[in-house]
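Supplied in structure tokens, the structure appears directly below.
Omission of a single protein chain aside, the complex is shown with its protein chains in their original locations.
Moving on, here comes chain A:
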Amino acid sequence: MSNLDLSKISLRPFKLSDVDDFLLWAGDDQVTQNLRWKTCGSREEALAFIRDVCIPHPWRRSICLDDRSIGFVSVYPWSGDDRCKADIGYAVAADYWGQGIATKAVKMAVPQVFNDLSHLVRLQAFTSPENKASQRVVEKAGFLKEGLLRKYIYFEENIKDSVVFSFLSTDEFPHDD
């Protein structure tokens, strides 16, 4: 495993020109299996997904390595009386797993998100109990594990438990270590 220089990791909005890089990871079942994304099956699908979903999204950023897209961080705010909270999701291309990239990306995203979403008080993450790597990402980024929600999510005809984590506007923002 090479020692990646994490200073080469940046966050920025998606562009249509990201399509080929995007397809490399959004077209990979390994990456999308824990998301509610449908795996992209073609360049056309990937282009449509970037154009119709990623770009208009309230807060979605490409995780970039030397400005090439290798993943995403998304924050979806609730609306109306519930706009005090938002859900965070993230994924990284399989080739880049195990190098602290998702953790770095989430750490970078947290202060930006609280700055950009004015009513936000609580950022929450829901992970599958089996996905330990994903839980470590948010733990290292300073999220607090709150509990196990039993049979919380129903997706693709499976009912699943969820581990819930949160980061509050009043929590100390993560530092780079």
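Rule of thumb we're sticking to: a residue touches a chain if its C-beta (ideal position, glycine included) is under 8 Å from a C-beta of that chain, and two chains touch if they have at least 3 such contacts; residues count from 1.
Definition applied: contacts and distances are computed from a predicted model.
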item	value
Chain left out of the displayed complex - its UniProt protein name, from "Serine/threonine-protein phosphatase 2A 55 kDa regulatory subunit B", "N-acetyltransferase domain-containing protein", "Geranylgeranyl transferase type-2 subunit alpha" or "Phospholipid-transporting ATPase"	"N-acetyltransferase domain-containing protein"
Positions on chain A where the hidden chain makes contact	36, 78-79, 81-82, 84-85, 121-122, 124, 144, 146-155, 159, 164, 166, 168
